[in-house]
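And now, chain A:
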Amino acid sequence: MSLIFSFIPYIKRLIVLILILFGLAVGFILSKALFDLSIYSNAVFDFMIDKSSYNVAYFSSSLIGALGIISFIGLVLLVGSWVERRMIAKFQIRVGPNRVGIFGLLQPIADAIKLMQKEVLVPAVADKLLFFIAPVAIFIPAILAWAPIPWGPNMTYLNINIGILYIFAVSSLTVPIIFFAGWSSMNHYALLGSMRTVAMMVSYEIPISLSLLSVVIITGTLNLTEIVLWQSSNSIWLGLLIPFSLFTFFFSSTAEINRTPNDIAEAESEIVAGYHIEYSGMKAGLFMAVELGNAVLLGALVTSLFLNGWFLFGLENYIPPYIIFIAKTVAIYIVLIWLRATLPRFRLDQLMNFAWKMLIPVSIINFFMIAIETTIITNLDSSKYIIYLFAIINIAVFVGLIILWSKIFKIDKFSPEKIAPIFAQKIGGIKAMEGTKSVD
Partner candidate 1 sequence: MIELEYYLIVSILLFGIGLFVCIGKKNIISIVMGIELLLNAVNLAAISFSRYGSEFESQSDALSGHIFVIFILTVAAAEAAIALALCVLVYRHLKTINVSDVSELG
Partner candidate 2 sequence: MIEFSTYNVIFFSISSFTLISAISVGLVNSLMRSLFFLILTFIGVAGLFILLSADFIAIAQLLIYAGSISILLLFAVMLTPESSTNNGNSKYFLPGILIGIIFTYLMVALVTIFQFNQLSGIHLKKLDFDNTIASIGELLLGKYIIAFELASILLLFALIGAISIVRSNESDFLISLNNKDKK
């Protein structure tokens, strides 16, 4: 009997184990039926085209795909906040939400219900129209940007040949919306936050576009699916081939989506919440949801541009490709959470200096280097191994540039020996201090 009782502390872990095994079993059974989700929307199209016109069939089948993507985003918005809170709690030796539902899984739903019940306060001097439109409008680019993401071999919702440009253009629409949100609140904190956002986004769009240009020039296409296929046909991840572009894209995107260490637009210790300080209830919830959704979107973009999308060393033949894609996306998202739990925040001018004095010049150098390499690769299409050589060269240059940069900007002057305090030799005022001072 005591043996049984001794298992009780482990019962939660046992439940998790059982759930994981159950999920794996179900996943294995369903993996054949759910291997390629595009067949369902194609089936709807085939079914409808017999019954009615082409337009109706096209509309209904595209509605299926859109619903699938939107429901995935909804799931992400629900589960993502739970994941983030639990993980940050683990980083911070806390427990995190664990009261509502098993492991606190229903916490996001409870939060949403709470936010919906709260009163939406509108400042008396606010510009009512823009104040109401901004939180709704910010959702539109956040969802539209998901359209050209390649989930699997046939599973790209909007397989357009300007995919990267599309995402870039659509996400640049958030800048004025954030500005309107901050301005219409008529609050100095909000205004500061939105000015910071605009200044930062304008600066960081340049390194982002330069890093994306590197990807485009090396693959020769703007289509996200073709970029993924290029990586698999050359059997190299672009993140390895052009590591500096990956770094630039990732770092600059954290500035664009307001994540630590670049979350200066809503720095809670300085300007409290930045542009959405005056929003309450579900309107504030919408801003938070968009922020979370953008973090996951960044994961999806990094996955498809730099981490070879749905391919994972042949494993994509056995498990559904979109599962691999989502797993990679979640991995990037977890890196973002890790950064958030670890790093302090930059100052606005430091961030701008970093963008203009370091990221942009080095990105241009990197871009020229990649252009030369691309010329060589396209002219020497017989030798495939030259790409690996270039990968090694690029990694070396990447490391070299970082070291060079730290030398130029004298980062190493803060070595621990020089910044540790000294100990007083004798006690007193300025005169005693002169005797003590060993380092000037």
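Selection rule: all candidates are chains of the complex that A comes from, given by their letters.
The rule we apply is simple: a contact is a pair of C-beta atoms (placed from the backbone, for glycine too) under 8 Å apart; a residue touches a chain by one contact, two chains touch by 3 or more; residues count from 1.
This is a predicted model, so every value here is computed, not measured.
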Neighbour of chain A by the touch rule, complex-wide, chosen among 1 or 2: 2
In the complex with candidate 2, residue positions of chain A that touch it: 55, 127, 129-130, 133, 160-162, 165-166, 168-170, 172-173, 175-176, 179-180, 183-184, 195, 198, 202, 205, 222
